[in-house]
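Input: one structure, supplied below.
The other protein chains are all here in position, but one chain of the complex has been omitted.
Letters A and B mark the chains in the order given here, with residues in each chain numbered from 1 onward.
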Amino acid sequence: MAYALVAVGYSLVFGILRLINFAHGSIFAFGSYMVFLFYSLGVPMIPAILIALVLSGLLAFGMDKITLEPLRKKNSETITYLITTVGVSFIIQNTLSVQYVFTSERQVFPSTNVFPPISIGNVTIQSSQLIMFVVALILLVILTLVVNKTKMGLAMRATEQNSKAAKLMGVNVNRVIAFTFFMGGASAAIAGALYSGYYQVVYPTMGYLIGLKAFAAAVVGGIGILYGSVVGGLVVGIGECLAAQYIGSNVRDPMAFVILIVILIIKPNGLFGKKGITKV
Amino acid sequence: MKKSSNRILSTFESFCYRFRYVFAVLFLVLTFAVPFMGLSMVNIQLLTLIALYAMLGMGLNVLIGYTGLVSLGHAGFYAIGAYTCALLMTKLSVNFWIALLLAGVFTAFIGFLLGLPSLRLSGSYLSIVTLGFCEVVNMILKQWESVTNGNYGVRGIPKPTVFGFQLTMFNGWLLVLILLLMGITGVACLAMRNSNTGRAWRAIKDDELAAGMMGINTSRYKILSFVVSAFITGIAGGFYCVTRDYIEPNNFVFNTSILILSVVIVGGLGTIRGMIFGAALLQLFPQWFRFLNEWRFVVYGLLLVLMMLFRPQGALGWRSTQPYHLSKYARKMLADKGEPEAPQPPARQ
Partner (left out) sequence: MSFLDAKNITMQFGGLTAVDGATFHVDKGEIVSLIGPNGAGKTTVFNMLTGVYHITSGEMTFEGQDLTKMIPQDIVKIGISRTFQNLRLFPKMRVIENVLVGTHIRNKYNFWDSLLRTPRFRREEAEHTVRAIEILRSIGLDHLRDAFADSLPYGEQRKLEIARAIATDAKLILLDEPAAGMNPAESAELLRFIRELKDKGYTILLIEHDMSVVMNISDRIYVLDHGKMIAEGLPQEIANNPRVIEAYLGGVQKNAESD
C-alpha cells in the first residue's frame, strides 16, 4: 500500500508532463526526514507531518520553478527533463546524508536509523499499516476530487490533453504544473511519514528503491490514472509477497520490475492506460 | 561575438580534420609509450577509468545519441559483460581474448532480448524497462550463488597475457589495451554514424514515423542499436573485470548507469569527442573536489542540473561547421559526369 501512496505522486506528475520525476523518491525521503526532525524537536506527530507536508510540497514546487520551468520555456527535449530530475534527486538525497552526519540529532538518537513509532493511543505496529491503508484511500479520494471537481483540476486535465490549447484558453499552464508538483510533493511527504512510521527507519537513500518500485506500480496500473496507481500498487505488493513466499525472500525486490516488464509487453499502456491515435 | 567564435570553431575543426591521420598516429604512439612513461599508479588508474568510461559512454551513445532510446540500465549490460568474462576465465579457464569476445557477444544477445520490448514501448516507458532490467540483472548476480557466488563476487580473476607476457595495471599495459579498445570503438562508431545504418538511427531519433515512411525498418534498426550498444558495453565490462582482482554485484548498480549516462550528457550527445571529455571530467571531478567531502555529490547533482539549464547539448555538443564530406569516389563520379563538386545556387528562370 505504501507503493500506492508513492505511485499516486508519480502518476500526478507524469499525467501532466509525461515526465518521470526521478526526484520523487528523494522528496519522499525528505518528507520523512522533516517529520523526524520536527518530531525530535518536540513537535507532536500530526503537526510535524503537516509541516513536513508543506515543506515537501514547497520543495517539489521550487524544483519545478527553478529547474523545470526554464526548460519548458526553451522547449527542451525529454531527456533534459529526465536528467534534471536525476540531478535534483542527487542533490536532495546527498544533502540529507550530509546534514544527517553533521547535525546534533546524531547524539540525541544514538541508533541513528530508528524512527520513533507513531504513538496514537496504544496501538501496535499492525495498526500503522492500517493507518497507511486508510490514509492512502483518503488521499486518493481527495486527489480524485481535486482533479475531477475543482477548477484547478479542470485546468490540470486540460493541460494534460493539450497544454498549448489550454494556454490559449487562458490557463496558466506553469501554475498548474507547479501546483501538481506541490501536490505530488505533499503526497510523498505523507507516504514518507507513514512508511517510516511503519518500518521505524529513516535514511537518505530510503526513497530510492521504494521510488523505483512505486514507479513500476504506477506504470503497471496505467500511469496518469490515479486509481490505476492504487491497483498497480496492490498488484506489485501482492506479487512481491507471493514471490517471497513461493520462490524465496530474495526475489522480493526485483519482483516489481518483473511484473512491470511483463505487463508492459502485454499492455504497453498499463492495465488501465488509454491509447492514442497516431496523427500525421 | 557569435560569428567570431563560429569562425574559430570552424578553423579548429578543419584543422583537426586535415590532420586526422597525424592525430591517429600520435594517439597510437602515445598509447604504446604509456608503459615507459613512468606514470604513477594513481595516474594509471585514473587514465584507465577515463578511457573505460569513455568507451562505456560511446556504447550508450549509440542508443541515446544516435537512435534516441534512453537507457537507464546500462550497468546491467556492463555487469553481464564483466561477469561473463570473469566466469569464463575463472571457472572454465578460457583464454582472456576469447572470453572478452564472448562477453561482448553474449551481452549483445541480451541486448537483442532487451531490444524487443523497445518495439512496443516508447520514451519514458522504455527507460523504465531498462532500469528494471538493471535491477533484475543485479538480483540474478546476487541470488544465483552456484554460478555467480552471490554477494561474495567472483574472485581470483587472472590477468590477460600476450605470448606469455602479462598485462597488468602495474606495468601499464592494461591502460594500453583500454586506450586501443576505446580508439577502435570511437572509429567504429564514426564509421557506423556516417553510413546507411547511422543515418537510419538518426532518422528514427528525429522522427520515427517519417523514418518508417522512408522505408526504414525501424524495428530492425532499433534492435540493432541495442545490440551494438550492448556489445560495446559488454566488451568494456570484460575489460573492467581484469583490472581488478574480484568483482561483485555492488559494482554495477543504478548509480553506475547514471554515471555512464552523465558521461554522455555532459560530454555531448551524439559525439565521440564528448564521450572522452565527459569521462575525463566526471572522473577528475571527484578528485579535484575532494575537499567538499559529502557535499561532493550535491555539487555533482547541481552540475547536472546547471548543465541542462544552460548547455543541454553537452560541453562539446556543437554542430559541425564543416561541409558534408564527399568521398573520393563521389568526387570522381561527379567529375566524370562533368558536374561541379561545390554546392550550386538554384537556376533562376
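As a convention for this text, contacts are C-beta pairs under 8 Å (C-beta built on N, C-alpha and C of every residue); 3 or more make two chains touch, one makes a residue touch a chain.
A quick note: this is a predicted structure, and the numbers were derived from the prediction, not measured.
Of the options B:A211, B:I232 or B:I247, the residue whose C-beta touches the omitted chain is B:A211.
Residue B:T197 is the one among B:Q45, B:Q143 or B:T197 that touches the chain missing from this view. Residue B:L224 is the one among B:V34, B:A108, B:V154 or B:L224 that touches the chain missing from this view.
Considering the complete assembly, chain B touches the hidden chain via residues 188, 191-192, 195-200, 202-203, 205-207, 209-218, 224, 319, 322-324, 326-327, 329-330, 332-334, 337, 339, 343-347, 349.
One rule holds in what follows: only the chains that are shown with their structure count from here on.
Of all the residues in chain B, the ones that touch chain A in their complex are 64, 70, 117, 120-121, 123-125, 127-129, 131-133, 135-136, 138-139, 142-143, 209, 254, 258, 261-262, 265, 269, 293-295, 297-298, 300-305, 307-309, 312.
Put simply, chain A touches chain B in their complex at residues 14, 18-20, 67, 70-71, 74, 76-84, 86-95, 97-98, 101, 208, 212, 215-216, 219, 248, 250-251, 253-254, 256-258, 260-261, 264-265, 268, 278, 280.
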